[in-house]
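Note that one protein chain of the assembly has been removed; the remaining protein chains are unaltered in position.
Think of it as A and B in the order they're written, each chain with its own count starting at 1.
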Amino acid sequence: MASRDRDAADPAGQRELLSAGDVARTIARMAHQVIEKTALGASGASPVVLLGVPTRGGPLAERLAAKIAEFVDVRVPVGTLDVTLYRDDLRRKPTRPLGATALPPGGIDDALVILVDDVLFSGRTIRAALDALRDAGRPRAVQLAVLVDRGHRELPIRADYVGKNVPTARSEEVAVLLAEIDGHDAVLLRRPEESE
Amino acid sequence: MTLVIRGAKPYGEGDPVDLLISDGVITDIAAIGSLEGDEVIEADGLVALPGFVDLHTHLREPGREDTETIETGSRAAALGGYTAVFAMANTDPVADNAVIVEHVWRRGQEVGLVDVYPVGAVTVGLKGEKLAELGTMAKAGVRIFSDDGLCVADPLIMRRALEYTKALGAVIAQHAEEPRLTVGAQAHEGETAARLGLTGWPAVAEESIVARDCLLALHAGARLHVCHVSTEGTAEVLRWAKGRGTQVSAEVTPHHLLLDDDRLNTYDPVNKVNPPLRTANDAKSLRAALADGTVDCVATDHAPHAHQDKDCEWSAARPGMLGLQTALPIVVATMVEPGLLDWRGVARVMSERPAEIAGLPDQGRPIAMGEPANLTLVDPAGRWTVHGADLASIAANTPYEGMELPGTVVATLLRGEVTARDGKAVR
């Protein structure tokens, strides 16, 4: 029923992978996984910081933090980490505007930093984020949370928390829409125009 | 040896006629097809004009033969329709003595494409301090004295020069530029130069000298010629001075008739010239002043410069542009096509008046029986695209690069001898 709706391709050649309700449920599940894996709320657990990678990693990190607070009553510090200046593909695209980098007031030294991004694809963004992180401080450890893992990794990088694994063709595009930026929540798979 | 020009229209007027030329003189003019000669030029309705006379050209010999020589400059002159040119004195060494001026005249005659008249310097070394030996140079044939490139700024020196030349049958041609008002000047003082950060060359630096010199000339009862008039204000001063009986004549360059300081935005020094390109309004006023005779004639201020002296930053570049081969087309574009001058007017400003000002008895003469055959045949419908590299000058600094211009010189005759034909100088 619901899955049939999702799989139906619309005229623009795009398919809904996650509905708004799916997004909310996925984030909630990820929050549970984070709590479990980092022993958040348990005594002696090391401090955790969520750093969203702009643009959509920012609100995702905020939502994850809100869910964690709901479940275990711990306020996890949240910040953003822009990776534009560390990208290895700057010369392949028109000049990109910078995103915001805002580290939480306590900084990230000796914390367990969880990078939060919307889609994991080649891994290059996360490689850039690791470089940016090195210049921003010295975390105890770094983990990665993504809403969608679409495969096609080009670097030895893997996520610690994955909302949904989606097999895709390299030519397809995965679009994560979030209410804070796009007005509503959804994850869409877009096919290039030439494919059937 | 006789030559017939078949079917030319003198001054572009009336029916085409045949002109018979023998021994350098026009010996007969008759209906088309009625005259025969040893040689025939089929003019086929071309406009016949008296050969052009340029009161203001820089041939760079001696001193800068890497940019122009009397030979290459003579070719450019013949191709431009000129039968006489005046070579300015600011060579290296300066033409401030009889030896240099005699060399220039002799070399011009050896080349034989155009009569090259030397201009003598007014002051020794163009320094503006001490009169050069004007009398000796006049005896060697000099008819125009000028420190062109520099102004005879000292009013006392200018007064003496004007007075002294009265006895020589010569005229002082003034480069009007008050030097104190043009220290470091790079471009017309106005909005464009201000925006581009180029030090201004104010119009008043020219106008104040022209006014002063007109007063001095009237006071001395002497003749004055004003080089390259570039501003509306100068035209007004000339109108006023002529109105009160001053013996003053004036020239305007083709580039000041056509171009303005809008061109400076690229900082390409091909547009750098002295006096500088002024405003579009100045150019318009100069066209009107040339049409009504306030400005007597067109002179090229042909100024060849080496590539390295132009392909550099603006302030390091030398001022000046090529002009001999493009003068007529610019006059056609700015004066003939808009109806400001007819072909008789072109003859007046390009040939007759300059010949009168310089006192040349055999130039700028009517196209009539018994007159010297110094002639230019012009195709008014011809159009051509300017390429600096194709011009006869060694230098290539034309501001008209790539422009399509109207009016082509088909043939030039000096005393009955063809000097240029169909875009090629005869030697």
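The rule we apply is simple: contacts are C-beta pairs under 8 Å (C-beta built on N, C-alpha and C of every residue); 3 or more make two chains touch, one makes a residue touch a chain.
The definition used in the following text is that contacts and distances are computed from a predicted model.
Q: Determine which name in "FAD binding domain-containing protein", "ABC transporter permease", "Aspartate carbamoyltransferase" or "Aminotransferase" the UniProt entry assigns to the undisplayed chain of the complex.
A: The record names the chain that does not appear here as "Aspartate carbamoyltransferase".
Q: Pick out which of B:37, B:73, B:108 or B:200 touches the chain that's been left out of the picture.
A: Hidden-chain contact among the options goes to B:200.
Q: Using the touch definition from the top, which of B:147, B:189 or B:352 touches the missing chain?
A: Considering the complete complex, B:189 is the one touching the chain left out.
Q: Of A:42, A:69, A:98 or A:155, which sits in contact with the chain we cannot see?
A: Per the contact definition at the top, the residue touching the missing chain is A:98.
Q: Taking the full complex into account, what residues of subunit B touch the chain not shown?
A: For subunit B, the residues touching the absent chain are 186, 189-191, 193-200, 202, 266-267, 308, 311-316.
Q: Which parts of subunit A face the unshown chain closely enough to count as touching?
A: Contact residues on subunit A toward the absent chain are 82, 85-86, 90-102, 131, 135-136.
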